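Every protein chain except one is present and positioned as in the full complex.
Letters A and B mark the chains as written, and numbering starts fresh at 1 in each.
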Amino acid sequence: MINLVRNEMLKLLRKKRLYVIILIIAFLVPLFTYAQFKEIQEQREKMGNQDWRTVLQQEITDTQNRLSSSRIQDEWRKYLKIRLSQQQYYLENDIDPRAPGAPTFMRIFVENSIDLLLPLLVMVIVADLVSSEASGGTIKLLLTRPVKRWRILLSKYIAMLMSVSFIVLSVAVLSYVISGLVFGYGGWNMPLLTGFAVSGDELLTDRVHIVPQWQYILMEFGLVWYVSVIVGTLTFMLSVLLRSTAAVMGIMLASLIAGAILVNMVSSWESAKYFFMVNLNLTNYVSGMATPIEGMSLGFSMAVLAVWGLAGFIIAFVTFSKRDIY
Amino acid sequence: MKKYTLTIVSAVSIAATLLWLFGLGWTLQDQFTANEKFQKQKEKTESATSKKEDGNLTIFALGDSLTRGTGDADGKGYVGYLSERLKKKSEQDITLFNTAIKGETSRGLLKQLRQSEIQRQVKQADVIMMTIGGNDLFQQGKVLESLDKNAINGKKQIYLRNIKNIYKQLRELNQDAVIYHVGLYNPFSNLQDAKTTSSIVRDWNFQTAETAAQFNNIVYVPTFDLFQLQVENYLYSDQFHLNTEGYKLIAERVASLVHFEQEEKNDE
Partner (left out) sequence: MSNTPALEVENLTKKIKRKLIIKGVSFTLYPGEVFGFLGPNGAGKTTTIRMIVGLISPTSGTIKIGGKNVRTEFTEAMRHLGCIVENPELYPYLTGWENLEHFAKMDPSIPKDRLDEVVTQVGLQNRIHDRVSTYSLGMRQRLGIAQALLGKPKVLILDEPTNGLDPAGIREMREFIRTLAREENLSVLVSSHLLSEIQLMCDRVAIISKGAVIRTDSVENLLAEQERVIWKAEPLSLAKEILEKETEVQEGLDQTLITLYDEPQLPIWNEKLVTAGVKVKEMRTQLPSLEDLFLEVTGGESID
C-alpha cells in the first residue's frame, strides 16, 4: 500500500499541480494582506488615534442604528442582532477581536476562504486524480497489475487526503509568513471568544468561553481541513464517475458557486440545508455568526457533510471496483 | 533531489494530516462539551483611557434620531454642526462620540447607559449633548394617536421617571461636564389640532426642564420657539425630523450657550 501511495504522490508532484496551487496562494495572500492593511489604515484615519474600544462602541451604535431602521429584512436584522450582542460581549470583556497581526490575518483569511477558495483549490488537485487515468488510457495498465482495484483507488484516496492536508498547510504557512511581513508575527496568545450558539434570533452565550488565538486557529484549520476533505471526496467520486476532467471541474464549480449563492437566499427554503454546499461555512459556528437557515448548527453541518462524504466515498469505491473499462 | 522532494512532501503531508486531525478533534471537544466553564475577565484595563486628555474638548452625544442627525443631508445633525462651530470658536481639537440611536426612547437610553463602554466615554466627556423623549411622546413620527389626556399623562410619568434616572446616572459618572438637553419642538404645529399638540409639547418640555433643574449643570435647551412658525421650512420630507437648516438652527442656539473658558476653568 505504501508503494501505491508513493506512486500516486509521485504522479501528483510530476503533474506540477501542487506547485500551481502554492503559486496561487502565494499570489493571493499578498493581495488580501494589502486589502486588510488598507482597511486597517482607513479605519485608523477615520477614527484618529482612538482606542479600539471607542471604535467598537461606534460600530455597536451603528449596528443599533441600522437595526432601528424599519426597512431592513428579517434575516439581516437577525444577523445584526447576533453581531451586536457579540460585539458587546467583546467590549465588556475587554477583548479586541481585530488586533492586527499575522495570526489574526490567518484567522480572517481562513474564515473567508473556507466556503469557496479552498474547495476550489482542492478541486483543482483532485478533479483529475482518476479521470486523467481514464482519459489518458493509463488506467488500462494500472488495473492489469496484480493488485485489487479497491486498493488502487484507496491509494489514490490517501494521496488525495495527503494533498488536501498539504494545501491547507500551505495556506496556513504562506498566510502567516507573508502577512507577518506587514502585520508582525505576534498575537498568538490573544484571547478570543467562541462557543456561541444561535437559537432563533437569540445568541446563546452560556457556552461561550475564551480560547487563545493559537488554539482558535488550530480549531478553525481543523474545520477547514474537514470541509476540504469532504469537497475532495465528492470531487474524487465525480472523477471516478466521469472520464472528462473538465466535466468534473464544471460540476464541482457549479455546485460550489451555487452554494455560495444559495447561502444568501435560502433562509425560507428550509430543506436546502441538506445540500452539502450550504454547509461549508463551519468556521462561522465557531465565531458565532448567524446561520443561513434556521436549525443549522456545527453538529448539523458536520453531520450533513459527513453523510455526503460517506456517500461519495461508497459510490466511488463500488463503481470503481465493478465498472467495465473501455 | 527529485527523490527527496517526494519524500519531503509526503512526510510533510502526513504530519499536516495529523495536525489538522488534532485541530478537528479539539474543535469537537471544545464545541460539543460544556465542561469548560467560561470565566469572565472582570479585570478591566481602564488606566490610561479613562483619563481626560488635555487641550482637547470631548463632546459626548447620546439620545435619539435628532442627535443622530436623521434627515440631515450630510448626516451630521446638530451635533456635527455644533462641533464644527465650537472648533472654530475655541481653536481646539474636538473629539466627538455620538452614540445616539434612531428610535431610542428614554427607557432604551437608560439601558444603554448601563454598558460599560458608554460609561467610560461619559466619564471622559467635557460636554454632553442629548435629545430624548420624542419617541416616548410621538410614536415613530406619527401624530399623537389619540389626544387622550390620560394616556399622554401615563407616558409622561414614565418618561419623567426615566429622565430623572438618566440625569442621575450621568451626574454620577461625570460631575463636571455640562449636560445640554435639547428640548422638543412640535413637528405638527402647522396641522390641525396644532393648539392641542402644542400645549402637550409645551407641558412636556416644562416638566422636563423642572426635572433638569433639580441637578447641577444641566441645561435644558428649548427649541419649541425656533420652529413654532413656519415649521414646514425646517422639516425633512418625513414631516417629522429636521432638515439641514433645522439642525443648523439648533446648533447655533446650543453653541451660544457653551462657554469654554468657563469649561476649562472648571477643569483646572
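General observations
In the analysis below, contacts are C-beta pairs under 8 Å (C-beta built on N, C-alpha and C of every residue); 3 or more make two chains touch, one makes a residue touch a chain.
Since we're looking at a predicted model, the values are computed, not measured.
For the chain that is not shown, the touched chains among those present are A, taking the whole complex.
Contact between chain A and the absent chain runs through residues 3-4, 6-7, 10-11, 14-16, 136-138, 140-148, 322, 324-326.
Criterion: only the chains that are shown with their structure count from here on.
Work out the mean CA point of chain A and of chain B, and you get 39 Å between them. Residues of chain B touching chain A in their complex: 5-6, 9-10, 12-14, 16-17, 19-27, 30-32, 34, 36-41, 43-45, 49, 68, 95, 97-104, 115-118, 120-121, 140. Residue ranges of chain A in contact with chain B, taken from their complex: 5-6, 9-10, 13, 18, 48, 50-51, 53-54, 56-58, 60-61, 64-65, 68-70, 88, 91-95, 161-163, 165-166, 168-169, 191, 194-195, 206-211, 215, 218-226, 285-286, 298-299.
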